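Removed from the display is one protein chain of the complex; every other protein chain stays in position.
Letters A, B and C mark the chains in the order given here, with residues in each chain numbered from 1 onward.
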Amino acid sequence: MISLSNISKTYNKGQITALKHISFSVDHGELFGLIGPDGAGKTTLFRILTTLLFADEGDATVNGFDVVHDYKQIRNCVGYMPGKFSLYQDLTVEENLNFFATIFGTTIRENYALVKDIYQQIEPFKNRMAGKLSGGMKQKLGLCCALIHKPDVLFLDEPTTGVDVVSRREFWEMLARLKKQGITIVVSTPYMDEANRCDRIALMQKGVVLSIDDPANMIKDFPQKLYAIKASNSFQLLQDVRNYSGVDSCFAFGDALHVTFRDSSDQNMMAYLYTKAYTDVSMEIITPSIEDCFIHLLKD
Amino acid sequence: MRSLFFLLEKESRQLLRNKQLIRVLIIAPIIQLILMPLAANYSVKNISIAVVDHDRSTLSQRFISKITASGYFKLTAYVNTYSEALAVLEKDRADLAIQIPANFEKNLVRENVQKIYIAINAIEGTKANLGGAYLGSIITDFNSEIRAAWPLGGVVEPIPQITIASSNWYNPLMNYNLYIVPAILVTLVTAMGMMQSAFSIVREKESGTIEQINVTPIKKHIFILGKLLPFMVLALVIFTLGLCIAWLLYHVTPVGSLLVLYASLIIYLFAVLGLGLLISTYSATQQQAMSLSFFFINIFNMMSGVFNSVDSMPQWAKNIVETFPPSHFIKIMRMVVLKGSGFSDISYHLVVIVLIGLVFNTWAVLNYRKTV
Amino acid sequence: MKWMNPVIITEKLTKRFGDFVAANELTFEVNQGEIFGFLGANGAGKTTAMRMLCGLLAPSSGKATIAGFDIYDQAKQIKTKIGYMSQKFSLYDDLTVSENIRFYAGIYGMDIKQIKQKTGVLLEELELQSEAKTLVSALPLGWKQKLAFSVSIVHDPSIVFLDEPTGGVDPVTRRQFWDLIHYASNRGVTVFVTTHYMDEAEYCNRVSIMVDGVIAALDSPAQLKQQYTATNMEDVFYELARHAKRKDD
Partner (left out) sequence: MKQLLVFVKKEFIQVFRDRSTLLLLFGLPIAQIVLFGFALSNEIKDSKVVVVDYSKDEVSSRIIAKIGASKYFDVERSLANADQLEAAFKKGIIKSAIVFPASFADDLLHTNKASIQIIADASDPNLATAVTAYLTQIINDYQIQSGRAVGLPLQIIPEIHMLYNPELKGAPNFVPGVMALVLMLVCTMMTSVAIVKEKELGTMEVLLVSPFKPLYIIIAKLTPNLIISIVNFFIILLLSSIFLDLHVQGSLLLLTLDSILFILTSLSIGLWLSIGAQTQQAAMTSSLMGMMLPTLLLTGFMFPIENMPLPMQWLSNLVPSRWYFIIVKQVMLKGLGINYVWKETLILLGMCILLFTISLRKFKIRLQ
C-alpha cells in the first residue's frame, strides 16, 4: 500500500538532516506506527507521503501512486491529520466538519457511519467554536475531519499528544475499528506504550529508523535479560543500583527499576543491595516493553 | 529596580539579535525619508494652460507670453475654439483655459474695459484657487504695464498705486523640503515606535512566556517600562539617523537647539509608545495588534498636519486632532527646526503631549493588570 | 519524615466561570519536599487549579495558603516563593542558555555575582557548559525542558509547579528529567507536577486525580493501586476518569 525506498531529506541547504535513508513498506489494511520523540523526523516523513514535500532522494509510492508525479491521485485517496493541525478556531465544530466534508467532495450524511462513534461524542458541543475545545475533543474532531471522505489511507501525525489517558484509549479503539473496515492507517506517536496497539512499528530517532518489526517480535529480540528491581525508596535505589559495577543500564520504570547486566553479574545484585540495608527489595526477570527496546536501541 | 535592569538587558538582547527586524527598522525609514520628499512636493507650479486666442493681436501675444514667463504656468495647448479648450481640460491635458475674445485690443482701447474668460478645472480646489489668484495678479501687473506704456489721450490725473513687497521668513527660498522632511521624520518614528511596542506584549502572549513572567514577583509597571525603554532608544537612533539624512540630502538643519528637540522627542515617544502598549494589552494576536495600530497610524498620518494643514479643518476636527500626540510633535518639530523656537514657545504642546502620554500609559498598566 | 510541614494548604478552593464550576471545593495539603502528582482528564479543571495556586487566577471562594502566604492578599510574597514551568515554553528562544538563566535569576532579585556563580553550577549540573552561548532555539527539545526546569528553580523556591514538563521528550531524556526532579525534592523543594505519562505518576510520592472539577482520589501510588486493584497507575486513572461527564471545559 505504501512503500518508501531510501528516502532522505535535509533542511536549510543540508545543514539540518531530517531523514536519513528511510526504507520500509506498509501493507494494505495495516495499522502502522511511527514511534519516536519530537525531532525524530516523523512529520517530515508524513509530509513526503502526503505529497506536501519533495524528498531530496529516494522514491515513495502511496496506493501504487508515485508521490511526486501522481500527487493528484494520492490527494484523492488519502486522509491526513497534521501534527499541529488546529482546525479553524473561529468556526464551530459542526461548521468545521461540514467544511472539510465538502472540500473532500462528500457530505457528513454520506459517510456518517464511519465517523458516527467519534462524532457522537463531540455532537453535544457542535455549536461551540473549535478554539474553545479541550485537547481530546480537538483530536476527535480532527480525526472526524480526516475520515469524513472515507480515505483508503489515513495519515495521523501525533494524534494523541497532550491528550489524557482515557481519550487516548478511546482514540486507539476507534483506530482499531477503522482498521477493521479496511483502511490502512499510519500513525505517529511519542508515547511508547501505544506501540503495542499497532500491527507493526518503526522506532525512529533523529531521522533514522532504529528498527521496524511487529511489537511482539521486537520484544522477543531484546538481546539481554531484563530485571525489575523494586524497593520502597526507589530514588535511593536508583542511585545505588547505578553505582553497582556490573550494571549495563538502569532506568526508572514506574514503581520499579529496569536493569540489564553485563556478563552474569546479576547473580550478586541482591547481595549487594542487602549490604545497602534495603529490607523490602525484590528482583525479578520481566518481559521488556517497547520503551525498553527503544532505550536499548538508543544506547547503541 | 534591579529587575528593571535585567528586563532591559533581555529586551535589548532580543531586539539586537533579530537582525532582520533591525535591518527593516533602520533601512525602511531611510528609504522612505529619501523617497518621500522627492514625491511629496506639493508646491503649486507647472499649472498647464490651454489658450484660445480669438484676437491674435500683438497685445494678446504679449499677454500670453507674460503669463508663461511668470514661471507658474506652462502652455500645453493652443486651440481655436472654446469647446476645443474644454475638451483639452476634460482630458486632463490642461488645468485651466483662457479665452481671449475677438477684438480684444480694439475693445480695450475703445471701451476702456475688456473681459477675459478663464475656466479652471477645480477638482483640485487649492490648485484651482491659487491658479486663479496667480492669474489675477499677472493680469493686474499686465494691466498697469500697458496703462503706463499707452499714450493716454487727455487723461492726466495720476492714479494712486500701492506696491507690495513680500518677504518670506524662515524659509526665504520657499524650499518645500524644509517643511515636509521634519514631518515625515515624525511619521516614521511614530509608525515604527507604535507598531513595535504594540507587538511587544502580544508576542510574549503568543509564545507563552507571559505566563512565566506573571508568576514572577516582577511589578507590572516595571515590566511595562522594561518593554518601553528599548523602543525609545531605538526610536532615538532612527530619529538621529533621520536628522543626518535630512542634513546630508536635503540640507535641513535645525535652527533651534538640539536639546529642545531631543527633550521633546523623548516626551513624545513616551506618549506614542504608551499608545502602542495600550493596543498591545487589548490584542490577543499579532494580527489584531497590527490591525489596530495600522488604523491609528493611518488616521494620524492623515489628520496630524503632515500633508494637510490642521488650520484649515473645521473646529470639531481640530478638537479631535488636539488629542493626537503626532500633531503636537509635528508642530514642535517645525517650530524648532525652522524657526528656532525654544521651550517657552512650545510649552503648550509639550504639556498636552505629557497629559496624553500619562493617560495612555496609566490605561495600559491598568488594563494589563486586568487581563492577567 | 520530611513531609510533616505542609507548604500548600487549600480549603474548599473554588473557581467559577459564570455558571460553570471549573474547580469545585478543592481541599488538600502538600508537604515540603514532596513530589505531588496532579493528574486529571483534559478539561477536569487541572489547569484552573494550578493557575489559582500560582496566583495567575483569583479564586471565586475558598481558602489557600502557599508557603505560608495567603493566596488572596499576599500574591506578591507567594510569587517570590514559587517556580513555574509551563507546558508551552517558558524560555526565550532568541536568548542563549546563559542569558536565559541570567534574566530569570535577575528578575528574582539576585545580584550579578550570585548569578554568575549560580549559572556555573547550573550549567555543570546539566552538562551544558559547552552550550552556554547557544541560542535556546537551537537546543534539542529534551535539553530545553531540562534547562527550563533548572531555570524555574534558579531562585531556590519552596515550591515548583510543572505543567506537563515532559511532553514529546524521548524516553531517556524523560528519565534524566525526573532525576532532576528527585534531586530538587531531596533538597527540600516541593514539586507539584502534571503529566500524561502514567508511569511518571508512579514516581510521585502522592498523586491526586481530578475528575469533573473535584479531586476524586488522593493517595500514594501504591495505595491507589491497591484500592482500585490495578497493576499500574494507568488503570487507576482509567477507572476513575472514564465515567467523567465533563469531556470538555
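Everything that follows uses one rule, which is that a residue touches a chain if its C-beta (ideal position, glycine included) is under 8 Å from a C-beta of that chain, and two chains touch if they have at least 3 such contacts.
Everything quoted here is computed from the prediction, not taken from an experiment.
Touch, as defined at the top, links the missing chain to these shown chains in the whole complex: A, B.
Considering A:F32, A:F104 or A:Y278, the position touching the chain not shown turns out to be A:F104 (whole complex). Only one of the listed residues, A:N63, A:N76, A:N111 or A:N196, touches the absent chain: A:N76. Residue A:T51 is the one among A:T51, A:S134, A:T161 or A:T260 that touches the chain not shown. Along chain B, the points of touch with the absent chain fall at residues 24, 28, 32, 35-36, 38-46, 86, 89-92, 108-109, 112-130, 132-137, 139-140, 142-143, 146-147, 150, 152, 155, 157-172, 174-176, 178-179, 199, 283, 286-288, 290-292, 294-295, 298-299, 302-303, 307-309, 311-314, 317, 320, 331, 334-335, 338-342, 345.
Where chain A meets the missing chain, the touching residues are 47, 50-54, 71-72, 75-76, 78, 80-91, 95, 98-100, 102-105, 145-146, 149.
Everything that follows uses one rule, which is that only the chains that are shown with their structure count from here on.
Put simply, the C-alpha centre of chain B and that of chain C have 56 angstrom between them. Distance between chain A and chain C, defined via averaged C-alpha coordinates, is recorded as 26 Å. If you average the Cα atoms of chain A and of chain B, the two centres end up 61 Å apart. Every residue of chain C that touches chain B in the complex is listed here, in rising order: 54-56, 76, 79-80, 82-95, 99, 102-104, 106-109, 111, 135, 161.
Those residues of chain A lying in contact with chain C across their complex are 36-39, 121, 125, 128, 133-137, 161-169, 190-193, 205, 234-235, 238, 251-255, 291, 294-295, 298. Put simply, chain C touches chain A in their complex at residues 40-43, 87, 140-142, 164, 167-173, 175, 178-179, 182, 186, 196-199, 202-203, 221-222, 232-234, 237-238, 241-242, 244, 247-249.
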